[in-house]
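The other protein chains are all here in position, but one chain of the complex has been omitted.
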Amino acid sequence: MPSKVIPLAQAAALVPDGATLSLGGFTTQRHPMAFVYELIRLRRRNLYLFGHSPGGDWDILIGAGCVKRVELAYEADEAFATIGPRWRLAAERGQIEWEDYSNFSMVARFTAGAMGIPFMPLRSLLGSDVLARGGLSAEARAADPRTSALKLFEMQSPFDPRDRVVLVPAIHTDFAILHVQKATANGIVRIEGQTFADVQQALCAETVIVTCEEIVAEESLRSEPERNLIPMFAVHYVCPVPWGAHPYAVFNCYDYDPRQLKRYHGCAESDAGFQTYLDQYVLGVKTHVEYLNAIGGAERLESLAADPAYGYRPDLQRRRLDE
Amino acid sequence: MPSKVIPLAQAAALVPDGATLSLGGFTTQRHPMAFVYELIRLRRRNLYLFGHSPGGDWDILIGAGCVKRVELAYEADEAFATIGPRWRLAAERGQIEWEDYSNFSMVARFTAGAMGIPFMPLRSLLGSDVLARGGLSAEARAADPRTSALKLFEMQSPFDPRDRVVLVPAIHTDFAILHVQKATANGIVRIEGQTFADVQQALCAETVIVTCEEIVAEESLRSEPERNLIPMFAVHYVCPVPWGAHPYAVFNCYDYDPRQLKRYHGCAESDAGFQTYLDQYVLGVKTHVEYLNAIGGAERLESLAADPAYGYRPDLQRRRLDE
Amino acid sequence: MSDYTLTELMAVTAAHEIQEGEVVFAGTGLPMLGAMLAQRTHAPGCCIIFEAGTVASQLAHLPMSVGDPRAMRGAATAAGLSEVFSYVLQAGRVDVGFLSGAQIDRYGNINSTSIGLDPGHPQVRFSGSGGACDIACLARRTVIIALHEKRRFPDKIHYVTSPGWLEGGESRERAGLVRGGPDVVVTTKGVMRFRPDTKAMYLASYHPGLTALDVAQDTGFPLDVSEAVQTPSPDPQELRILREVVDPERVFRK
Partner (left out) sequence: MSDYTLTELMAVTAAHEIQEGEVVFAGTGLPMLGAMLAQRTHAPGCCIIFEAGTVASQLAHLPMSVGDPRAMRGAATAAGLSEVFSYVLQAGRVDVGFLSGAQIDRYGNINSTSIGLDPGHPQVRFSGSGGACDIACLARRTVIIALHEKRRFPDKIHYVTSPGWLEGGESRERAGLVRGGPDVVVTTKGVMRFRPDTKAMYLASYHPGLTALDVAQDTGFPLDVSEAVQTPSPDPQELRILREVVDPERVFRK
């Protein structure tokens, strides 16, 4: 089977302005950050993002002006920052369009898309303003096929009229970009640890790009097929990008980087600070290798490398950092 | 956490007459046969079976008169027998009630039950008599809450009226019985190889009984949690039953037994032959160990043991058996 | 005939329906022979899928069921029916699926459920759909394998287990099916295809040793044979691989 391996910069260039996409990972783990930085360097505009609980991957894209609309449940780095600073400011300033869902409903939307059905029924959302209210008008929805015609639809079960469910509409994106531990050149993917909604996000996308810590031989992944969750023919491009999720964690590879996260959140609270961060760590460097040098190089990375017995760094200093 | 281990006979005795149940496995692999033989010895009656592609596990239960109604897509041993002989005869003689579905729709019904939703939408079945016709009358359905009020329901998507889907009703059974390779005493389960619909069957059942080839230490399964698919609190009872799926295969443990399958299918074509088989291999033995002796004992079993490099027996003679 | 059997001819003919790189949803028996032969000859990159949960197997021994441990050999992914049916088949990722049945009508609708006008009181009961209805509804195209006898190709079948072109024309699309439909029928007597407009079956080729008329006479509905040619004989190299590599145990080969 032909190789699907391409350089990161070439993969990022596949995403045009106005594209719909989802990014793998969850708050503080396995975001395709190297890919995100490339999109910012390419100055992509008017992207439509779909996610459940993204973190700084979205926040920096929003701050860099790449994003027109988001459909989401949450955007923050949890204990590192309870709301993404650029997302908060963009929302409060009216610089971004959005629609609020919950994690379960967004994941169910990806799942419906992945399964090839138009909707999924849920017992969540009933009684909430997530169901009762919408961020986008009917006109805005009708005008743009990238967003579902209806936000949600409540119905009675035909099998028992006392049963009420909410139908959530399927998502289909142009792209899904995942960052994983291992992949083969021909697109077999191994995710270690929590899978989040990466599988469903991949399977509801037209084009799937996987960045990985390591390209491995086919036999090594075929020997345990129970752990390869994405059919290989659904993966279109594979990019080897070691440390590709920094400053976020990758189970069994490295931990999150509390110092860099603190730096980001410190800077991103103000427009000027954010621009400084962008200039220093994204626009001012040309490649991910240069980025890794900018954040502290081998010494910093070594301090984050996972202890194989834990899959993370048990001695990592996470609080009371004085730089 | 307290142990969930109980003897097989005690576990089987939990299933009362008239219970609804599903059995794990698919045609020729991982059926909880030792449990099935116990149900026959207990002379259970009026069972309601739900399945996608069962094999001889159902056929022998049907033949032994244990079953009142089945909802299914298929019942056969594939290349060993293209229809289960006792199921065929029971259907042709009007001795059993049934409803026909497809594999996908039955699995989606289990999945809906497992997910806690009343139905799942599908794009299959449209245009077929599986959708257009039913085996059970509206009166029969209304009279028995063990069966869904409607077989199926066709609807337009509220998100796009051109989209049509079939809603399949959730299944909830009293029991699910699985046979797996490994389990811990407190209910962590490891399935190796194809999972079939075992996970969904377990999760839509009120009580889950797992029979296993081997009870293993908790650490050995917790070290690879990505491969334990059933939340441990959903498993109620665990029974160690080596060779518990014979004459069917268990990946990485043993192959199917072509000679015993030939014997069954040869006998089961006639009422007298079937009774002889039952007497010799089920009713005439008291325990699974006695059964294993009856089918040939250690010598036969050794000839079926899997080659670890394959997970099955590459040199197994499967055709042109002359006993 | 000659130096090959009818089963071998059908296996080779079925293999030719698989193109390089395609995703193939294979069932037990002849479809496995065809898919494995294609993978060992002209379509090494075809991806074999079994509904019981395996994707991209590199079979070393023929499975006797789609849930056989042999299907695990070299698989890239192993999961369950739900993953294969929803994420692969329903999502539109299967290029070609294989079907068979007891009765087939002129539009490629298939009965594998029962004989008798009331399926609730069958004269003969078969195994039922299994995954056949789902493959018929959701694969991009299907290949039907069948024994060719007049009673198996009747004017009207007793139960539509697996929808083909329904009443022909655009009736399949009108029923709400989003893709697919039967592409070819490979039988013990010939190869039939479907007219693009009416979706009626016609004879594309008759097997060596038979005539087009022989096939038409063994078909229970009028069969247009005007374009029929003789089915090509298997290539010796294909036969060798089929016999020595694909099915040396003669699991399905007769």
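Think of it as A, B and C in the order they're written, each chain with its own count starting at 1.
We adopt the following convention: a residue touches a chain if its C-beta (ideal position, glycine included) is under 8 Å from a C-beta of that chain, and two chains touch if they have at least 3 such contacts.
The model shown is predicted, which means the values in this text are computed figures rather than measured ones.
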Contact partners of the omitted chain among those displayed are A, B
The one of B:V165, B:L221, B:A249 or B:I295 in touch with the missing chain is B:L221
Missing-chain contact among A:A64, A:V199 or A:C267 belongs to A:V199
Out of A:K4, A:H52 or A:R69, only one touches the absent chain, namely A:H52
In the full complex, subunit B touches the hidden chain through residues 1, 114-117, 188, 199, 203, 221-222, 225-226, 228-234
Had the left-out chain been drawn, it would touch subunit A at residues 25-29, 52-53, 72-80, 82-84, 87-88, 91-92, 94, 100-105, 107-108, 111, 122-130, 132-133, 135, 154, 164-165, 193-200, 249-252, 255-256, 306, 310-312, 314, 318-320
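Everything below uses one rule, namely that only the chains that are shown with their structure count from here on.
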Interface with most residue-pair contacts lies between B-C
Cα centroid separation, subunit A vs subunit B, in Å, comes to 39
Per the C-alpha means, the centres of subunit B and subunit C lie apart by a whole-Å value of 27
Where subunit A touches two or more other chains at once, the residues are 116-117, 226
Residues of subunit C that touch two or more other chains sit at 54, 72, 78-79, 86, 90, 138
